[in-house]
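A single protein chain has been omitted; all remaining protein chains appear in their positions.
The chains carry the letters A and B, assigned in the order they are written, with residues numbered from 1 in each.
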Amino acid sequence: MIARLRPYAGYPAFAAGLMLVPAVFTRVPFYTMSTAVLMVLLAIGALGLVPLTGLARQVSIGQAAFYGIGGYTSALLSTRLGLGPWWGLLAGAALAAAVAWALGTVIFRAQGHYLSLATLAFGLALAAVVNELPATGRNAGISGLPPFHFFGARLTDDLPLYWLYAGLLVAGTVAVHLLVRSQLGSALTAAGDSPVAAAAAGIDIAALRRTAFVVSAVLASIAGSGYAHWFRYVDPSMLGLLNSVQLLIIITVGGRESVWGAPLGAFTVVTLTEVVRGRLPGSGAGAELTAYGIVLVLSLLLLPRGLAGLPAALRRRGGGTR
Amino acid sequence: MEQVLGYVLVGLATGSTYAVIGLGIALVYQVSGIINFAQGDFVMLGGLTYAVAVESGAHPVAAAALALTVTAGCGAALHLFVLSPARDAGHDRLIVLTIGASILIQGLALLVFGADQHFAGSFGGDHQFQAFGISISAQYLWCAAVAAAAATAVWALLTRSQAGRAMRALAADRETARLMGVAPLRTGLLALLIAAVLAAIGGIVLAPIQPPDATAGVPLGLKGFTAAVLGGLTSPLGAIAGGLLVGVVEAVVTGVVSSGYRDAIVYGLLVAVLLVRPGGLLVAAVRERV
Partner (left out) sequence: MTYAELEIQNLTVRFGGVTAIDGVSLRHDTGGVVGLIGANGAGKTTFVNVLSGVVRPTRGRAVLDGNELTVLPAHRIARAGLTRTFQNLRLFGSLPVLEHLLTPYGARRRGRKRALALLADVGLAGAEDRYPGELSYGEQRRLELARALALDPRVILLDEPLAGLPASEGDELLDLFARLRDDGTTLLLVEHDVPSVLRISDRVLVLDRGRLLADGPPAAVAADPEVRRAYLGDGDA
């Protein structure tokens, strides 16, 4: 019975953590509500990598492309057509899903790990296009986005925006959790453990991988729309490779096989970034990249299931392994 | 219009260096099954070390030797401290490990060399020659000559030496090669060392043409991937042909269209290759080691 409930045991702690963040982050010197909003957005973006990378073992290093698709769709629809932020968020998610579906249909025809190469190239190509197109404002980007409205209130401050995005994060977590625990999740896990055996069991691994890729694109796009209406400005750096790598680090450090990996990883990685930027002023991107690289490599070597897998790893010490 | 032929010539020369970079990627993929995302950073490291050493007054030959040593050392470290401790992990995890190594190398290069571009003169002084109505630096000839020599050396190594036979045996059939006494780890180290050396060579000969900085690894690596993927990641000759094609497309687009969309087109080329030419990829699918 306890084993049945264990998967959901994280929710009370998760909810408590999210509710405590404003009280803590506004009182300690190191964190601010901006870091809290950023953590929540990155957690939403990284969540989609749980089914894709954690279960199906497919690596995407182009999530920033979908982050950018969300951000730019929001920016264009709100500034050019005057549509509300929710429309931008939905339209961005739909566009990201369509692009991922089309890309996935072709890429997953072949076995192997071509997704990593294709997403890397697609992300960089899209970034280069956005940097050149007059419609996307070239390297100046698009500014003047409206904020989110919620029951008539303009959400321009970090605190109310935090509550809105934390709500989106909880909804996303529940959705991805249900997916992971569904028969689709089992099939994704099977395809990740052994693609050949999964196919021999009648599972269409290409379609499965594509589904997981679409889910990851939708969540990254929602995070991108959230970012766009928070900063109220988008530019091509949103599509930068570093953003893709950051999401990959978040889910790896946090634990890619569990939905809790996304918030845990986002908290850890954003904290690390702040430490590096705060403590080593002037060292710039070099120190940040070095820290990211070390954390990514060490966590994969020492803690392959990430922080979310730590309790299980500790339980298993002493007892046998499974 | 005649100028286009000049651009093609320039493209073939730079493309030959992309070819040796891609050759390194294909070699590691064949022997270890790993897509090495740090290959571009090896190119950057080789080129940057060379340029910085030349700037600080080192003789070019000494600078090149230093760059080769540093890059090869980095390749060995990647294998010993990152990939071989994780040898039982799945390929997905190994891929992410090479991504980690890639940003680590880039971060360290930024810390050590700063963010600036560094400049090294052309080999043997700055000579220009005229062809098809454009002026071409003699360095492009060096690129083509050195790349051809490097590719020939790899070919000789693969076909004539015991170690080369071990690599080809692993590539063809991992289980059988193991039964025949081929040590996968040691052979994998050798493949990664060769890849690092090829990357450094590419970085060194390109340094006078494309002055390197610490972030140059990503675009260079991507050109190498495009080259390797054109050969289905399985064929060394395919990788070389792919590298030449990337170089030509890049040079012609830059010269004839505009440099603005150059990156989009060169990166888009890899997407296009992956989308329209799964034929080469399916060869690898049959032999996927799960």
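FYI, contacts are C-beta pairs under 8 Å (C-beta built on N, C-alpha and C of every residue); 3 or more make two chains touch, one makes a residue touch a chain.
Since we're looking at a predicted model, the values are computed, not measured.
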item: Touch criterion as defined above, residue of A:33, A:94, A:133 or A:199 at the omitted chain; value: A:199
item: Touching residues on chain A - with respect to the absent chain; value: 3, 183, 186-187, 189-190, 192-194, 196-206, 257, 320-322
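Convention: only the chains that are shown with their structure count from here on.
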item: Contact set on chain A toward chain B in their complex; value: 53, 57-59, 61, 106-107, 109-114, 116-118, 120-122, 124-125, 128-129, 132, 192, 194-196, 241, 245, 248-249, 252, 283-294, 296-297, 300-301, 304
item: In the complex with chain A, residue positions of chain B that touch it; value: 35, 37, 82, 85-86, 89-93, 95-97, 99-111, 115, 214, 218-219, 222, 225-226, 229, 260-261, 263-264, 267-268, 270-271, 274-275, 278, 281-282, 284-285, 288, 290
